[in-house]
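Just one protein chain is left out here, and the rest sit where they should.
The first chain written gets the first letter, and so on, giving A and B; residue counts start at 1 in each chain.
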Amino acid sequence: MSEQVESLIRKDYAAGFHSAIESDTLPPGLNEDVIRHISAQKEEPQWMLDWRLKAFEAWQQMSEPTWAHVHYPQIDFQSISYYSSPKSMKNRPKSLDEVDPELLETYKKLGIPLHEQEALAGVAVDAVFDSVSVVTTFRKKLSEAGVIFCPISEAIREYPELVQKYLGSVVPQKDNYYAALNSAVFSDGSFVYIPKGVRCPMELSTYFRINELNTGQFERTLIVADEGSHVSYLEGCTAPMRDENQLHAAVVELVALDNAQIKYSTVQNWYPGDKEGKGGIYNFVTKRGIAHTNARISWTQVETGSAVTWKYPSCILKGDNSVGEFYSVALTNNFQQADTGTKMIHLGKNTSSTIIAKGISAGRSNSSYRGLVRINPAAEGARNFTQCDSLLIGDRCGAHTFPYIENRNASAVIEHEATTSKVSDDQMFLCQQRGLDAEKAVSMIVNGFCREVFKELPMEFAVEAGKLLEVSLEGSVG
Amino acid sequence: MLQIKELVAEIDGKQILNGLNLTIGDGEVHAIMGPNGAGKSTLGNVLTGRDGYEVKSGEVLFNGKNLFDLEIEERAREGMFLAFQYPVEIPGVSNMEFLKASLDARRKHQGLEELSSFDFMKLARETSAKVSLDAAFLKRGVNEGFSGGEKKRNEILQMMLLEPQLCILDETDSGLDIDALQVVANGVNAMRDGKRSFIVVTHYQRLLDYIVPDHVHVLAGGKIVKSGDKELAKELEAKGYGWLEGEVA
Partner (left out) sequence: MTQPVQPSDFQKRALTLAQQRSAPAFLQTVRQQGLDEFGQIQWPGRKTEMWKYTTLRPVEAFANAGWPADDVAADGKQLASLPELDATRLVFVDGLFDGAASDELPDGVRLFSQADEAARVVLDQYLVKIAKDIDPSRRNLFAALNDAWLTDGVLVYVPKNATLEKPLYVVHLSTAQAAERVANQRLLVVLEQGASADLIEHYLSADDASASFVNTLTEIHVGDNARLSHTRLNLEHEASSHVGAVHINLQRSAVANGFTLAEGGELKRLDYQINHCGEGAELNLNGLYLGRHQQHVDYHTTIEHRVPNCTSQEVFRGIVGDKAKAVFNGRIHIHQDAQKTLAELNNRNLLTSNTAEVDTKPELEIYADDVRCAHGATISQLDETALYYLQSRGIELPQARMMLSYGFINEVLETLPHEGIRTALQKRLRQRFVEEI
């Protein structure tokens, strides 16, 4: 049966189309002038430009990390264009009516209607197209609750105190190679501020779309949840099918002040490359949150796209009783490679963290869980539970687990478990004997394997994620 | 319903079925008994198409169709059902989802509409009550953490839901206490309608006190060595299988 679980025609990547939209794109290359240009395009204040230049200086001194279990040809950072904006966005549209209909059509095709009356009820969307935010929906409704949800470029101009206070406070400019690059050249992304005691009335979401050829996308997201506030945020991402690899190096910072809760969900569906491993996005992302006293940060991710993923959404559990969670499904097929996991840094007393990571490898792909659980000496009563399960589909793929566990407090309790299995012949036989075809059987078994993670996703997206898994598995079952 | 002619099958190069002949008519209940290693489980696995079993020669007609032309799931959709001796666990996949997907596949094949979720839930709850399985088991993963008896009742639940034409019970009685055995037997008896046929594979006569067979066959050395009515089962219970050894050769 395992041979059966191997060959089946692959359906096209549904989001792989390219929109014919005229863009202003910077010529490839990276130097100070490029950074000044980006900053000028965004009409940024001087402090922001200085911050970028400082990051650029640091980046030039750094070298690319090589420790991850991924292999790809050396990236030529001078061959990438660092800024691309639809021409029609030159004068920022004041309302949806002024937005280029072709842009709206693109999002509609991706299943993200931007007209509020058509949109998914209860979800506000910031739509980022290459280097700019096209539109942010439901802003009025949100501002009535005091919630700020806008492109970060706008926040830099409109809410400089907030941005200056928190930008780089969780992921410093020099944090790592890609974070430094992002700090220098980031173009757009979302900014969220939830005031004290406010429960955000809607789900917030950002949809990232790479469209132009040879451009990198460097989004920056900053979410600040003030004391006692709650927010649930979701990001999605897609890109056209191309033979060339494209770089996506994002930074996401979360600040959960005392008693605040942030739930951050990702459905990552960047173009994964074709079945020969040609093309696809390099997804090198730094995501980190800091949780103050009694705060909770929860990361949920469903990673099915990208040629190479390098991503470790992390929690710094600074405040006493703070909670960090990481729920992850990483599915790789064909020649995809994913090295993903989390870091839970326990600093405060009675902090607790939960890690549930499910890796599924098919085709000739490799999926690695890499995680760090660190308990500092002061983290009295810290708790961690980690469960990593890998599922292999076929004998040409790899599934790996690299957990680092560092404990310096005698009252901590840390448990880590990892298992590896395959879709068993017996499970397949039972399903098929009950009349299900092989593909349905595998998809059902794999979905069951991921259930613990899917149940953490907001309802609307849990269904999406299940479907995405089915599409991504196509070609792995026969 | 089912004609098995000179069936020869092997697993890992070892011949298990050795020219087996068996004909099962509509509405009949056939018990297959025999010593361990006689090929009893192999028969059910070969008929349903389990991987690893290789048919070397012979023919099986199921409602006139050549069984070996059909994939595993096609045989199932045609109405062949195997109640497993050791039902496998599928973690995370809810029993409900699994049952609905199975029933949908069967109904679609029969040209019927899929049941609405509401109707399905109602049916599933009613059926689980019939096999004394708490409805809470419908929400749990398929067989996940079920006791031996619960797994077997879950098998009968599936059988009742899917309403197959031919039910093969592979040592369903093994490891069951008397109460669970009765639940299983009641389930089977309730489904005897003069058209549906059963192959009851068992090592012991005990089950046949509850499910009274029309025919009893002794399988040894990969073929049927003796056939009779329900009295044969009692004879076997009294004498064991040893006295049949001459017939195997």
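By our rule, contacts are C-beta pairs under 8 Å (C-beta built on N, C-alpha and C of every residue); 3 or more make two chains touch, one makes a residue touch a chain.
As the structure is a prediction and not an experimental result, all values here were calculated from the model.
Although it is not drawn here, the omitted chain touches the following shown chains in the complete assembly: A.
Of the candidate positions A:254, A:414, A:430 or A:473, contact with the hidden chain is made by A:414.
Contact with the omitted chain, checked across A:171, A:184 or A:392, is made by A:392.
The chain not displayed touches chain A at residues 2, 67, 69, 377, 390, 392-422.
Just so it is clear, only the chains that are shown with their structure count from here on.
We define each chain's centre as the mean of its Cα atoms; on that basis chain A and chain B are separated by 48 Å.
Of all the residues in chain B, the ones that touch chain A in their complex are 48-52, 71-73, 75-77, 81-82, 84, 87-88, 90-94, 97-98, 101-102, 105-106, 109, 141-142, 158, 162.
Note for the complex: chain A touches chain B at residues 1, 424-427, 429-438, 440, 444-445, 447-452.
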